[in-house]
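One structure coming up, written as structure tokens, with questions to follow.
On to chain A.
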Amino acid sequence: MKKLNRRQVVQGFSASALSPWLAGNSYAQSSDIVIGAAQPITGVFAFAGVAMNNGLNDFVQWKNSKGGVQGRKLRYVVEDSGFKVDQGVAVFKKIMASDKPNFFYCDGTPLVKAITRDAIASNHVMTSSTSLASVVADPVNVPQHFVPGATYGRLHEVLMEHIKSTWKGADKPRIAYVYAESEFGMDGIPAGKARAEKLGLPIVVEIVTKQSGIDVTTEVAKLRRARPNIVIFQGYISAPMPEFIRQMKEAGIDPDVYGTAWGLDKPAFDALAKLGESLTGVSLYATGDDTSAPMIKEIREYLSKNRPDLTHISPFYISTWFTGMVFAEIADRCLKARKPLDLPNMKAALESIQNWDTGGIIGLPVDYSKHEVLAGRLIKYNMDKKFMEPAGPWIKV
Partner candidate 1 sequence: MRTGVFYENFQSEEQLWNSPVKRFWMLAFICALLTLPFWGTQYILAMACIVGIHVIATLGLNLTTGNAGLISLSHGAFLGVGCYTVAYLGKLGVPFYVTIPVAGIFTAMLGVIVGLPSLKVKGIYLAIATLAAHFILSFVFREWTPVTGGVQGTTIPRANFFGYELMGDKDNFYLIYFLAIILGIAARNLGRTYIGRAFVAVRDRDISAEILGVNLLKTKLLAFATGAFYAGVAGGVLGYFYGAIVPDYFALTLSIFYLAAVIVGGLGSVLGSIFGALFMTFVPEALRLLSNASSHWFPNAAGLVLPMGQVVFGLLIIIFLVFEPHGLTANWRRVKRYFHLWPFKT
Partner candidate 2 sequence: MTGILSIPTNSNETVEVAGLSLSVEGVDLRFGGIHALRNVSFNAKAGEVTAVIGPNGAGKTSVFNTISGFYRPNAGSVHLGEEDITNVAVHARAKRGLARTFQNIALFHGLSVLENIKLGGHHTMKAGVLSALSYSKSMREKELALRAEVERRVIDFLELDHIRHQSVDVLPYGLQKRVELARALAMRPRVLMLDEPVAGMNREETEDMARFILDVQEEWGVTVLLVEHDMGMVMDISSHVVVLNFGQVIATGTPSEVRAHSQVIEAYLGAEEAH
């Protein structure tokens, strides 16, 4: 009996091991404009990956419902990368082989770095990704890539500008940097510090924690001793921010709390709101609740039809929707000029984008000559309305 079970079990698994060869490739139609993606639908970034996947997918549907690009349909081919480089690379190669995509969306800096060589060599694909790292906003070494918004450095420069312009206190603000020991945490800091110095804003303490800061007691004690009146968090989704706030409150100090980009999503502002702290920070895009932006309206309409259960529009969703817009714009410009969609043409098309109207997703006319957007906007959590709302004008750097 037991033997039988074992046989069945082991054979069962051996069979499933074969299935990648059996699993058929999806049909390829030459007329389609193909957007491939390796999304972190599982793993440590699942919470973002699902939203990002929906965002890009929904944009494609929406665009096609509006007639596609120059009469050609967009097609979205996605697979899960689990936020693992090797899995991501496998996905990239697979999609490159089966669907010959014109655009490819990566799950982060490591994957972008890992596929850049092949992407350039293939000469038929433009890439973008979640990553806001400065290393991938590099027209020379990463020519096929663009950042869907501002890089961390830019965001922190915007933040410092904002602090400079809004600080009311008699003496200078005491700024504390708290960031995770990870790309998301560390990438923007040097630029931010440089700008702070230029503006004469003192950084009184810098605290590095582990990405998943389980125990941060000592770090908080350190922060407390510096008595900051502004604390800038970078690289956290939520934890360990709440514990920082709690302990500072216990210590009777109540600084303004700033964050950037992904750190301004629901998990963060909800957790802090519970502690009576309203999060402020620099956002890449208009928030999902921004009524002034026409494109956000479009998104809301689309969602009310297709995802009625989805109430909160995360920046991740908007980010991939926006990325889709850029992809479409590039394709559109190439096709208008009767140029084939190869890398040089698409790169040229990207860099030709100037004072482009993004329907308010980015409030200023967008200039993509540097493969990134040099603007950001301050947003603040509204305690009674329970969402992030504009807290200042769009700032260009």
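Criterion applied: all candidates are chains of the complex that A comes from, given by their letters.
General remarks:
In the analysis below, a contact is a pair of C-beta atoms (placed from the backbone, for glycine too) under 8 Å apart; a residue touches a chain by one contact, two chains touch by 3 or more; residues count from 1.
Computed from a prediction, not measured in an experiment: that's the story for all the values here.
Every option in 1 or 2 belongs to this complex, yet chain A touches just one of them, candidate 1. Across the interface of their complex, candidate 1 is touched by residues 2, 5-6, 9-10, 13-14, 16-21, 23, 41-42, 46, 50, 53, 79-80, 82, 85-87, 89-90, 93-94, 96-98, 109-110, 113-114, 116-118, 121, 133, 135, 181-183, 186-187 of chain A.
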